[in-house]
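The structure appears below as structure tokens.
A single protein chain has been omitted from the complex, and every remaining protein chain is retained in its original position.
Chain nomenclature is as follows: A, B and C, assigned in order of appearance, with residue numbering initiated at 1 for each chain independently.
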Amino acid sequence: MSMNTFGRVFRFTTWGESHGPALGAVVDGCPPRLALSETGIQPWLDKRRPGTSKFTTQRNEPDQVRILSGVFEGQTTGTPISLMIENTDQRSKDYGEIAKAYRPGHADYAYDAKYGHRDYRGGGRSSARETAARVAAGAVARLVIPEVTITGYVSQIGDDRIDMANFDAAEIGNNPFFCPDAAAAERWAKLVDEVRLAGSSVGAVVECVASGVPAGWGAPLYAKLDADLASAMMGINAVKGVEIGEGFAAATLRGEDNADEMRPGAEGPQFLANHAGGIAGGISTGQPVVCRVAFKPTSSILIERQTINSAGEAVDLRTKGRHDPCVGIRGVPVVEAMMALVLADHKLLHRAQVG
Amino acid sequence: MSMNTFGRVFRFTTWGESHGPALGAVVDGCPPRLALSETGIQPWLDKRRPGTSKFTTQRNEPDQVRILSGVFEGQTTGTPISLMIENTDQRSKDYGEIAKAYRPGHADYAYDAKYGHRDYRGGGRSSARETAARVAAGAVARLVIPEVTITGYVSQIGDDRIDMANFDAAEIGNNPFFCPDAAAAERWAKLVDEVRLAGSSVGAVVECVASGVPAGWGAPLYAKLDADLASAMMGINAVKGVEIGEGFAAATLRGEDNADEMRPGAEGPQFLANHAGGIAGGISTGQPVVCRVAFKPTSSILIERQTINSAGEAVDLRTKGRHDPCVGIRGVPVVEAMMALVLADHKLLHRAQVG
Amino acid sequence: MSMNTFGRVFRFTTWGESHGPALGAVVDGCPPRLALSETGIQPWLDKRRPGTSKFTTQRNEPDQVRILSGVFEGQTTGTPISLMIENTDQRSKDYGEIAKAYRPGHADYAYDAKYGHRDYRGGGRSSARETAARVAAGAVARLVIPEVTITGYVSQIGDDRIDMANFDAAEIGNNPFFCPDAAAAERWAKLVDEVRLAGSSVGAVVECVASGVPAGWGAPLYAKLDADLASAMMGINAVKGVEIGEGFAAATLRGEDNADEMRPGAEGPQFLANHAGGIAGGISTGQPVVCRVAFKPTSSILIERQTINSAGEAVDLRTKGRHDPCVGIRGVPVVEAMMALVLADHKLLHRAQVG
Partner (left out) sequence: MSMNTFGRVFRFTTWGESHGPALGAVVDGCPPRLALSETGIQPWLDKRRPGTSKFTTQRNEPDQVRILSGVFEGQTTGTPISLMIENTDQRSKDYGEIAKAYRPGHADYAYDAKYGHRDYRGGGRSSARETAARVAAGAVARLVIPEVTITGYVSQIGDDRIDMANFDAAEIGNNPFFCPDAAAAERWAKLVDEVRLAGSSVGAVVECVASGVPAGWGAPLYAKLDADLASAMMGINAVKGVEIGEGFAAATLRGEDNADEMRPGAEGPQFLANHAGGIAGGISTGQPVVCRVAFKPTSSILIERQTINSAGEAVDLRTKGRHDPCVGIRGVPVVEAMMALVLADHKLLHRAQVG
């Protein structure tokens, strides 16, 4: 059933709440004899870390990861890798008001309806803080797929999209938005600042491309590579849509325009297009795997909204505290991590069946 | 690992190829004492059946389902329910040419790259014919969730969308497109006929709404209801995108506009909007669950495309045989079935944990 | 959850009841390009088939297996392999009396207590007839592990054990008891005949040895090879005990006597003993894997016993119909099949993690 576990062969289980003492992941099924230490994981966590610019939440934590098991003398042993990150900047007092009132658009009401008891501090288990555990697990996954390069970036904030003509992968690390279009990054700085000052929030689209994936990964029919990616991405906090390749645009195309024609190449087929986003019939084709993910605007905002409390009474609520004005931005390292986790899993799954 | 199994507690496993003797599903975990017979399953298969209009493939088969186990004296026993559908109109001769050449956009190349051996007849395991097994399993799932009403329809073909002002659920069964907008259905008749006569194909969008789902189904963080729906839908043949609620449109919204405000209601909260599509934090909220699915155009077309064959040589290929000009149309009963299967699974999963 | 599925990477799902139209198995995760046809499976089913001597049930069915999917042009394709066996000699009339009365020692009462509705004909799903599906699946598993030789035999009936000094593997196929000790087989003929004529039944012990298993299969801590074998064997109808290597005798030993000492060998270590039964820490050691399985006497007997019926009333019951006087005998091919299925699964699982 695996409610808090993801993966089929390379699996990880996460635990922890926003304001508990710590959170973590247990990575299971990792091959032995891979070089691993905290210093190999930390950079990915730093990329996701809050408080690095005014465009992300001001919660400020070092997010230092500790490896508690599964590594000996610098190498993985094939046994479970336990990763732990302590929560150090919790400020429970900020969250007093939402102990009883349900933030509209947030998971508060649904958790109460399901469990009847809920750690309301900072959203508890539903907090995006849990994604730190995914990023840590993703760093381990990357070791399993050294042949793959994963590049994630924000392609749209609100309705302002990047211009693909300006695409420069080298730009992604040069701005606080993981934006590959320098001109768009400038515009977004104004946009997100305006949103932030208004106490509002805004949505975004994250794209992620994995190159170097060989043909053959993915196990149809119910462990399709694209289906697993869809699950992985839709499961990230605030995500409401997932596309592979053309995505919804494919609905508007004719068959002859959507065909990825092939010609003989030096090493396997040379594709003349990649409408499929690198996946056909649930199996990788050898082309880059392309995924697009829609993030809704953060639901915790300073603008007052109508809601109810746990007693069923009408209240109006402004969510005080520190929040991301555009949660999609910090979604980039999370999307990358989930891409790595799905690909690592499918590499091993393919190896199991086909050798 | 479950490569051909879907579900967590209510599970089904499918088997079969397009041109083998039969295909089927084994449904496991079904509660006992539900009234079930072939006549309860057949109508859903008939809805998906090909050859019912000129807008679908002319392959003509009765798709008669047989129940081979799990039912005694008209009631489920709690043991596995084996469902079998014989293939009767296979015409292997139609497929001789594609035995060696890879149809662009189809799974042919990927299957060969993965397995090195492939039943090429009619696409083999990658054929949309397998979805008959899902529809049969979905009919069983519906028995588990009598409180839920599932309504699927085509909302867009090519770039022609329905007008929501014309939405009439009663129209859906009145035209060959499962279209709730009578005016759009008329336009589509021309559009799809033109596509068909040109030997081409076109994409579509299917929407599916499940009402009656109580608050509390869905098990965060890695068995979220929306993540499971994303996996279920992205795994359907030809699907390239999935949205829940606002989907990609959520990326363009501000937090205050995307909030689903609440007021006290007679039976739980009254929501003033449903941007979330009935799911928050991976858990149902009690509002209708809304899902949108993008189908690419059928990749088997009569228009010649460049490709290679299994010897790696360049060839040009027209795919003869009988194909759907718009595979999204027959996707409607499949999307509905997957919705039913996911919801049935989550109802039981919720019952396991919360009682 | 997988209630009717067994295995982790190489998995099978069974379905069917004793008196339904058919029963079967779906084998998933099988590697592609293995030569497979019905004629490769049938001999194993024939070995398990009833009615071949007076020492087994007189139910007489050909148990012809059909492959419905997953094989093309004589080779596996990597897609699910559906295996079906029709029930042809059902004689429902024999079972009228037990429709309402619970046979003592049988699963009748437990099934009713659980499901509240039960196919009572021939024991329904709880019938040992289901093991035909396991044997068919096991024949596929054997293809995955050509390096392994599996030898099962009966080592004890009632309290009459074989004399290991008389052990001759070539004898196993020469008598109706799968007995490697010709003298014991003669004694058992008298014993089982006496039991049969008395309308009684008797228990047995089956041993199974797998040689050729390389060191390294088994995934501690919760996919240990011995734990999976224990589950596989205890799950066979009528089994009440499982031992690996010394089994319960290990409880009586001192550490120095139970140690499997090692000396250098030409190809890896040379073990001086095999108390461990080829498994240490849940991982194969390269020595033969040795398993011992206790079967209780068949609970359906002609001798009258006290019981109750579904109305809760006291009744006395003799179970008419055709039954095995010693169900352990036909347990041999089932134990072998489960051994093959577990080993195939662990070979692929090991390949996934370690390559």
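Convention: contacts are C-beta pairs under 8 Å (C-beta built on N, C-alpha and C of every residue); 3 or more make two chains touch, one makes a residue touch a chain.
This one's a predicted model, so the numbers in the text were calculated from it and none came from an experiment.
Please identify which residue in C:Val65, C:Leu83 or C:Val242 touches the non-displayed chain.
Missing-chain contact among the listed residues: C:Val242.
For the chain not shown, which residue from A:Pro21, A:Gly173, A:Gly265 or A:Gly312 touches it across the whole complex?
A:Pro21
Of the residues in subunit B, which ones touch the absent chain?
On the subunit B side, contact with the omitted chain comes from 1, 9, 29-32, 78-79, 220, 348-349, 351-355.
Counting contacts across the full complex, list the positions on subunit A that touch the omitted chain.
Touching the chain left out of view, subunit A contributes residues 1-5, 8-9, 11, 13-17, 20-24, 26, 28-29, 32-33, 66, 68-70, 72-73, 75-82, 84, 114-119, 124-125.
Against the chain that's been left off, what residues of subunit C make contact? List them.
Where subunit C meets the chain not shown: residues 1-6, 8-9, 14, 102, 104-107, 109-111, 113-116, 125-126, 130, 156-159, 195, 200-205, 215-224, 226-235, 237, 240-248, 250-264, 268-269, 272, 275-277, 279-286, 294-301, 303, 305-308, 312-314, 328, 349-350, 352-354.
Simple rule for what comes next: only the chains that are shown with their structure count from here on.
In terms of CA centres, which chain lies closest to the overall middle?
Nearest to the common C-alpha centre lies chain B.
Over half of the interface residue numbers used by both subunit A and subunit C, so same, or under half, so different?
Comparing the two copies, subunit A and subunit C contact each other through largely the same residue numbers, since over half are shared.
State, to the nearest whole Å, the distance from the C-alpha centre of subunit A to the C-alpha centre of subunit B.
Each chain's C-alpha centroid was found; their separation is 26 Å.
So what's the Cα centroid distance for subunit A and subunit C, whole Å?
Inter-chain centre distance comes to 46 Å.
Mark out which residues of subunit B touch at least two other chains, giving numbers and ranges.
In subunit B, the residues touching two or more other chains are 1-5, 8-9, 14, 114-116, 125.
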